[in-house]
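One structure below.
Heads up, one of the protein chains got dropped from this complex, but the rest are sitting where they should.
So, chain A:
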Amino acid sequence: MQLDTSAPNPVISTNSSELGGSIKTGSGKLFDRKNRLLFYNRAFKIACIASAAFVCLILFSILFFMFRTGVLTFRDVSPMTFFFSSDWSPENESYGAFIFIFGTFALTILTLLISVPLSIVIAVFLAEVAPGWMRNFLRPILDLLVGIPSVVYGFLGLTILIPLLRDITGTNMGDGILAAAIVLTIMVLPTISRISDDAISVVPKKYRDASYALGATRFQTIFKVTIPAARSGIMYGVILGMARAIGETMAVVMVIGNTPQLADALFKPTSVLTSNIVMQIANVPFDSTWNNALYMMGFLLLVISLLMIVLVRLLQRKGAHQ
């Protein structure tokens, strides 16, 4: 305040010295600017560490809680029965979850069989073939598709896809693993193709130039050079899509038929881990083996998706080394 009343000439010099001095001296004694800054820095650091710790705490308490409740299953059911028996009828004390575990993997594999080739073709088209204006038009559309809530996909599957499948194939119901795989394919398609698209786009131009210089055709260049070079990025997309397919619940539960029987045909109502949990969890008695078995299934899902994430990390590291 005193500075303002001083003569205009020395203002600049006092101002600069004042700036430098303010850090050292400041106004107060105990809580001067230096200490204040130090305090803010420390407090912010602690807040950041606390937030990070909080996230870890959430993850581990979820894991711990699911495991603690789930593992109680094995008081009443042997692990052999739980993992390898295909007789799931909780009302008669049979808790074989093999149908659901098998169903989850069968559904995921079928989904990937349909979606991966399609996605890669889309990605190649976007990155290599499509003219610029079309690329700029299609990429945001794919990004928007990722954001559609799964229940919408499920509802459309139930009201449009299943009657369509029934008409085309002449089956009685249409519910089953194929219907679920088609719905999931539509859901994971944008994820896989956009990530693959990015991976293909960043393949250095010199690779393509070298390939062309050796006399390769465009087709040969794309499938023998570009895609192999973008391999780890594409795998990353596939695994993300796979994780989404494994964990997806709402869309699946609406089209899969929810019957505890082995998915040995494309059009047979069946059930997977997620759909079985959501179908039954509201209706089970709290402290029953049945309830614990559902928690165990949830824990299994959690472990599977954690493994997927670890795999993604490994691939990323491998990709970075190349």
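Heads up, the rule we're going with is that contacts are C-beta pairs under 8 Å (C-beta built on N, C-alpha and C of every residue); 3 or more make two chains touch, one makes a residue touch a chain; residues count from 1.
Throughout what follows, contacts and distances are computed from a predicted model.
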Among "Phosphate ABC transporter substrate-binding protein (PhoT family)", "Cell shape-determining protein MreC", "Succinate dehydrogenase" or "Phosphoribosylformylglycinamidine synthase subunit PurS", the UniProt name of the subunit that does not appear here: "Phosphate ABC transporter substrate-binding protein (PhoT family)"
For a quick check of understanding: of A:97, A:142, A:203 or A:253, which residue touches the chain that isn't displayed? A:253
Sole contact to the chain not displayed, among A:71, A:130, A:156 or A:278: A:278
If the hidden chain were put back, which residues of chain A would touch it? 89-91, 158-159, 162-163, 166, 172-173, 175, 253-254, 257-261, 265, 267-269, 278-280, 282-286
